[in-house]
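Only a single protein chain was left out; the remaining protein chains are all shown in position.
Let's look at subunit A:
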Amino acid sequence: MSELESAGGHPLAEQPPPKRRRVHNDGNAESVPRHGSLDAPLRGQSLSIRRAPKGLKETATPGSDDTRNRYRSSTPSSPRRSRSRSQIPTTRPRQPPRSPMYSASQSPRSPRSRRSPTRSRSSSESRSSTSGSRSRSRTHSRSSSSSSSARRSPRSPDPESQLPPPPPSARQPLTPHYQKRVALRGHTAAISQVRISPDGRWIASASADGTAKIWDAQTGENIDTLVGHMAGLSCVAWAPDSNCLATGSDDKAIRLWDRVTADPAHACGDGGRAYGAGEDGKRGRAAKVDYRRKKAETRGGMTGSRPLLGHHNYVYCLAFSPKGNILASGSYDEAVFLWDVRAGRLMRSLPAHSDPVSGIDFCRDGTLVVSCSTDGLIRIWDTSTGQCLRTLVHEDNPAVTNVCFSPNGRFVLAFSLDSSIRLWDYVSGAVKKTYQGHKNEGFSIGGCFGLLTEADGRSLAFVASASEDGDIVLWDVITKQIVQRLEKAHKGICFWVDVHGGALVSAGQDGTIEIFSHAGALPEGGEPMNGVVREVNGVNGHDAVREGSITPNAAAMADDELQRQIEEDAGSPMLLQVKEEQL
């Protein structure tokens, strides 16, 4: 979905979305046309992420609105399937206005019958135009709760007034103080995702203009543009070695790219032979150099190499395993695919959800995959067996649009369309924290965990998220307080935020990428720390101690030399932690 499509008269745009939904077991899944399972009006809306924003591309607007309307009219009548009991309310009325459905949620809350009312309510809520007032009332309750908690800092920022960065006087041991550093322009349409490479040196962005770009995280220089997809991009993921990245697009393909040469990593298949032949059999590094030489010819042309094909609909989210050997992808076809990265082979397909899969992540040891969907479910999968190990649903069942594991892999952070971010303990299946104060009602916005560590040992773990009003919001993980709000970082919607230590990068509807950096220990104009403050925030100090135990497991490694080498390679343990977050 991109301006390519709507502007260029691309067949995708002209094709009316069929009302039929892909049913898993009917065996003719392939016959579903391109818009096959694009049923959810909700997603229709969030899809517009990847439509050119109105301000930027006039031609795109009517087309997108058009389609959206069509989705609306088609949905309520579309037949649904029920795969398991948990999905009984197969017809989910996302259409009706909120108020009547809202009252439905007040109905008896039997565990058995609860599902359908809440479900319909939540989905309608996320579509409603009036939900702003609702979210406000929620913030009310939140602020009162925060004051009741003894542990919180005495100066609880009033979320209601949504004041700019809370720390005028440095009252916390460590406060993020990110400042705008560079703005990267180059994409001609909205940017759906931006991610910093695990080594922190590069930034990759995926845009609705059908390209991905690689930027230097320091200088902001545009290193390369990855051209090859036939439609807008929804997602990008870095391999853990920072030398390879994957992009997913509305053309249903996933492409792997070599960061250095900006060439497709799988240079086999037809395209591979086209420029792999005649290189007198050189392989590996030598061959790559050769590609470099030929890059000018291959770039831009569609000769590209073999992408990962298999999804029946838009590819919406991607994640590499920590080893880089598996790529997980989630798609509008409601499935999660696990790919063998080396061979470019589909390893496993998980019939994951009953709505588009909107977010996916690997845990730090690669044994678990978490996926989420606008059906409101968050599912945890065993990578090796492909079995579902746990399903997390919030009572209100809001559509979940993005999900990621905590740095230690013990929790799952889920972004949902009721303007809340929830931290789940997936073992007990309980919500541990709810972060509110940003706006997220119709789009798949994203964020991640961040970790700031100062030389003096203080550290802060925070959650960073984009917001639909263009802000970027940072919360303290433990106190749930907003520790910084970067206001109006983007015109229109801010879609994605990624953090790597002191660097924060965001992308938005306006097609720009902003790089922020943390301005040291003392915020400007802030008072120096005083003893009183430290005492108040003893909680965090305590945490810092605990974090000290992250140090790499220095189990008796025989190969000292290797150990040293690796450590040199990987940097400090703190950096490693942050690397984890980007996955």
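We adopt the following convention: a contact is a pair of C-beta atoms (placed from the backbone, for glycine too) under 8 Å apart; a residue touches a chain by one contact, two chains touch by 3 or more; residues count from 1.
Everything that follows uses one rule, which is that contacts and distances are computed from a predicted model.
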item: Chain excluded from display, named as in UniProt, from "SWD1-like protein", "RBR-type E3 ubiquitin transferase", "Large ribosomal subunit protein mL44" or "Cytochrome b-c1 complex subunit 2, mitochondrial"; value: "SWD1-like protein"
item: Options A:T188, A:Q218 or A:T434, residue touching the unrepresented chain; value: A:T434
item: Given A:G248, A:G366 or A:P398, the one touching the chain that is not displayed; value: A:G366
item: Touch with the omitted chain, as defined above, among A:G248, A:G330, A:G409 or A:G446; value: A:G409
item: Residues in subunit A touching the chain absent from view; value: 84-86, 102, 105-106, 108-112, 114-115, 137-138, 140-142, 144-145, 148-149, 151, 239-241, 244, 256, 265-268, 272, 283-284, 321-326, 340-345, 347, 363-368, 379-380, 382-385, 387-393, 406-411, 423, 425-427, 429, 431-434, 449, 451, 461, 477-478, 480, 539, 543, 546-547, 549-550, 552-553, 555, 557-559, 562-563, 566-567, 570, 576-577, 580
